[in-house]
Each structure stands twice: as C-alpha cells, then as structure tokens.
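One protein chain omitted, others in place.
Here the chain labels run A and B in written order, and each chain numbers its own residues starting at 1.
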Amino acid sequence: MTWGLEQVKVTYRSVRALDGVDIPVEAGRVTVLVGGDGAGKSTAAKTLVGLVEPVSGRVRRPEKRQVGYQSEHSGVWFDLTVWENLRFVAQAYGIPQPDSRIDHLIEVTGLGSARHRLAGRLSGGMRQKLGVAMALLPQPRLLVLDEPTTGLDPVSRTDLWMLVAGAAAEGTAVLLTTTYTDEAERGSVVVALDQGRVLAAGTVEDLVSRVPGRIVQTDRPDALAYRWRRGSRWRGWLPDGHPPPEASVVPPDLADVLIVAALLRRADASAA
Amino acid sequence: MWALVAKEFRQMRRDRRTLAMMILMPLVMLVVFGYAASFDVTTIRTGVFGPRAEQATALVDEPFVVDEVDPTVVEDDARLRLRDGRLDVALVTSDDGAKALVDGSRLFKAQAALRGFTAARAALPALEVEVLFNPDLDTSVVLVPGLAGLILIFVGTLLTSLGVVRERQAGTLEQLAVMPFRGRDVFFGKIAPYLLVATLDLAVVLAAGILLFDVPFNGSPATLALGAALFLFVTLGVGVLISSVSENQGQAIQLALMTVLPQVLLSGIIFPLDSMAPGVRWLGYLLPLTYFNQIAQGVMVRGAPLSTLLTPTSVLAAMGVAVFGLAVLRFARELAPARIEENTT
Partner (left out) sequence: MRPLLETRQVTKRFGDLVAVDSVTLRVHPGEIVGLIGANGAGKTTLIRLILGLLPPTAGRIDLFGAPPRPEARARVGYVPQTTGSYLDLTVAENLRFVAAAFGTTPPVLDPELRAVADRPLGELPLGIRRKVAFAAAVCHHPDLLILDEPTSGVGPLGRVELWGAIGEVAARGAGVLVTTHHMEEAEQCDRIVLLSAGRVVADGTPAEVTGHVTAVEVSAPQWEPVFRRLREAGFRPLLAGSRLRVAGVDADEITRLAGPGADVRPTSPTLEEAFVALVSR
C-alpha cells in the first residue's frame, strides 16, 4: 500500500508552500523528506495527515484512526506524566486493554525510569522519544514524524531510529522529515525538498548514480567554479571537462547530490 | 550605552501592542474610570403609600424622587416592591405617623436615605425607619455576591484562555486535531473541567461568604444557579475567544486582565451604576458581571424571585449564546484543516 502526496499544491498566506510535489510513502519503508528551514517539509507532513488542505492535487492517507503524527514541537502534554500521556492517547484512539502495549513502548523507548515524570521535565531527547511512542501507540498504518531528531544527541537519535525502523519492519509506512543529509541516507527512499519543490527523489544509490558531472576533492579550491568546504579540504563539482591536476575524483554522497541539485536550481533560477 | 538606548527604542516602536498599552491604555482608563468613580447618590426612587400618601408627597425632597404614589398600597405590598428592586425607599403613611422602608442592598442609596431622614426629623417626628435585607448596612453583604462573580471571571476567562493557549503553544492542539476526535468533542472536553472547577469555586465562595460575613441567602438557589450557569458560559466563551487571538500566554494574561479591570469598576459592584456618567454607564451595561451582580444580589440579599430578574437573566442568556457560539466557531475552524486561498499564479 502506498500513501502520500500527488501533485500537491499548498498556499499559505498567499505564499506557495508546496508547488506540485509528489511524495509517495510506501508501507514497510522509511521515506525521508530532507530540506532546510522553509523548504516545505512541515507543510508536506501536515498536508499528509490532514492538518492542511491542499489547493490542488491528491492526498492519500488511511482513516484518521490509522495515522500517527508527531508535530515538530513533539506534541506531548508537558503537565502530564509519561504514562499519562500514553494513556490519554490510548483512550483517544479507543485502544482496548492498552496497558501492556504502553509498557512495551515505555521499555523500548528507554523511558522506564521516567515513567511517572512530567513530560515537561524530560530532556529534549526523552520528550521526542515519548512523542514517537505516542504516535506509534495506535499501531498506525501511516506514521508521520516531523523533525523528530532536531536538537537530539547521537544516542537519542540512534534510539529513535531503532523505533522508526522497528515500525517499518512491522509494515508501517513511515515519513520522517529532517534537515540532515547523513540522517536522510538511512531512509529507504529520500525526497529532497527545496522552496516547495522536489529537488531530487529516489534511493540513495539512485541519486548518487544520477549526479551529472563529477565530484572532486582538493586542497586548492581556486581552480573550481563550484566548490564548498568539507572539513579541512574542499569539494567541488565539475559539470564537464577534466579535473584540475591537484584534484581527485571522489564518489559522491547524498550531501554532494543535494548541493549539486541546489546549485543547478539556482543556476536555472538566475537564467530565467 | 547609547547603542542600548537606541536599540530599546527601536524595539519599542516595533512592538505596537506594548506601545499602545503604555501610552493609550492609562489615558483611556483614567477617563473611563474617572467618570465611573462616583459614590454620589443623585436619585433615590421613592414610593409613597398609605392613607396620607398625598400629603406626605409634598414633604419628599431631593435626593428622593417620587416614583409612585398610591394610598391603597399597604406595608406588605411596599416590602414586595423593595424586594423586587422596583423602589429604593418606601414611605408608608398611617393615620398616626409614617414608616420608611429602606432597601439595604443598595448601600450608598440607603446611607443617603438615612441622612435625608435625619435631616427631616423636625418635620416628621414620628417617622419610624426600617432598613430591609441588610439592617446593619454591612458592606460585605453587598459585595460578596459581586465578588463571587469576579472570581468566576478569573477562573472562566483567565484559566480557560491560558489552558487553550498553552495547548496551542506546545503544539498539542495540532496533535488533538489529528486524533480521532470531532471538533466539538475537543471544545467541550477542553472547557468542561473549567466549568466544573468554576462551579465548585462559586459554591465555596458563597459558602464562605455566608459563614464568615453573615451574607444572607434569602432567595431561591435554583434562580442563582441559572444566573451563574449563564454567566459562566459567557466568561468561558470570552476565555476561548481571548485564546484564539493570543499568540502566547503573556498576551492571554494581558487581554484577560483587560476584561477583568473594567468589570471590577464598571459593573456596579463598587460604584453604583446610576451614579455614573451616561456614556460610562452604557459601557457597564455591556459587561456580563453587571447582570450577574444584579441576579446574585437580588436573589441572595433581597430574596427576589426569578420573575423580577427576567431582564438580567435574558441579557446574560443572549450574551451567552453570542459569545459561546462565536467561540465554538473559531475553535472548530482552528481544528479543521487550514483553508487555503488560491490567489497566486
């Protein structure tokens, strides 16, 4: 089963937030939506769960009861405890005998020691994990997580990805948004958004193999028209021609793919 | 240092709301409350009854204003007229003297009336004076019903608006919107607890008033309950409306206080409504507490029946329908998918 957005356009206060995007979200897969602040990731997530109505296009999602959603602000009730938050969600979704599932989620999220702590007093990482646990509780067929790892440390992020992969392994269709390309590389499918449009979409292998021209690495950036820093060295993009003598050709990664795509779009925009 | 001062002024200029609060609000408040703040009694509605009513009317002088003259009315009927709030003072004449009945629930008028009687002692040596409902002219007896209303405003408006704003700020309102709830479930689920807490509060405040300050409870609890329920709907509705225009809790508190202050001063709890300048008095007529105060005082102190409190009750009901209806609409719109306008190319 594939959920998702098809040719969706959304306008917010007369600004086009999404401009005809296709974002398929397949069952049993983690689809990662990557892009910067203002790229349209949150709007896409909200449109998919039905918080925003598109101007045109098609949104496919299961009925409300089978959608789990975590907003970018974690969406937990600060003045309820961890257990009370989960219990409330269970009641809202009418889950019969939810206690064992709540216990299981508390255990796999590592929140056992904080079971009766107020959500407002949790660390950012614990709060995000609680938010994901709440979204997972009704065993949704579609799980939408909006920037669940922003501000999280690597350990919490690893925990969170275990939860997400676990849900996908059970057959849930997952859409996760992030600003980080290394995180996006974990997705089964990556959709990169930029200014409300899809910049690139596909598996990481696909995207990497489709980069036009070559990516090079060098200590002498002056010879490169398109270049950016990577650590103490420089990387550059050669649309065509031979690499300068000191530069070595390297296999591109997702960050390179997205930078090249953004450079191409910028060039298009200034040409138009 | 100058850089700091310049920056602060620039920020002030940009924050229009605070600027308006700083400059305009004190001016408006001073003008409005200045015209409201008056204890002076200009008119005391007086009825003159009993066999020598016609002769006695001639003796009535400012600030007493004769509203009704009827030789056939007996003392018991005169008492009813005071209970129902139709008159402030009744002068019941008999062949060998006269008895003045004073409505003690209108503190300042009663005090002015008593001063008037003292002055008239020479002309009316046999005048017997009885203060009804509040014989000791106790301030707390008059204030407690209105204060109970103020406390309901606190719970109803401030706490409700904070509760909703907090939910929106934390992003959990959005969470509720994607859960399998209907819009009105969320609305009523959100405000029912506040309704309950406010009701309990009212009961506690009234009980404390009765026990600690000897406030009488002369009328029907059911009538008061009806008035209180209508009043609560209005205040909760105002709370939800405030929350829908506030971006954060600070703004909600500011706005809620702006609705509380005028109600303290203009609703007739402290300053009598008919002592106010006409423009300000009309502001008072727009405030829900004005009507709750009339109902609560009428029921508790004078024991007035519902039939004589139909005006304030129906005004509150109308306000309730309007404010609450608007609040439900705004809330439901917030929970529904954002409607998007198509006006770009």
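The working rule: a residue touches a chain if its C-beta (ideal position, glycine included) is under 8 Å from a C-beta of that chain, and two chains touch if they have at least 3 such contacts.
All figures in this text were calculated on a predicted structure; none of them were measured in a lab.
Considering the whole complex, the residue from A:Glu205, A:Asp222, A:Asp240 or A:Asp268 that touches the absent chain is A:Glu205. If you put the hidden chain back, the residue from A:Gly36, A:Gly57 or A:Pro244 that touches it is A:Gly36.
Remark: the omitted chain is touched by one listed residue; of A:Gln66, A:Gln139 or A:Thr179 this is A:Thr179. Residue A:Leu152 is the one among A:Leu5, A:Leu33, A:Leu152 or A:Leu238 that touches the chain missing from this view. Seen across the whole complex, the unshown chain contacts chain B at 2-4, 6-7, 10-11, 14-15. For chain A, the residues touching the chain absent from view are 28, 30, 34-39, 123-125, 150-158, 161-162, 164-166, 168-169, 179-182, 185-188, 194, 203-205, 228-232, 255, 258-259, 262-263.
We adopt the following convention: only the chains that are shown with their structure count from here on.
The distance from the centre of chain A to the centre of chain B, each centre being the mean of the chain's C-alpha atoms, comes to 54 Å. Chain B contributes residues 170-172, 174-175, 177-181, 337-344 to its touches with chain A in the complex. Remark: chain A residues 10-12, 14-16, 46, 49-56, 64-65, 67, 69, 71-78, 89, 92-94, 134 touch chain B in the complex.
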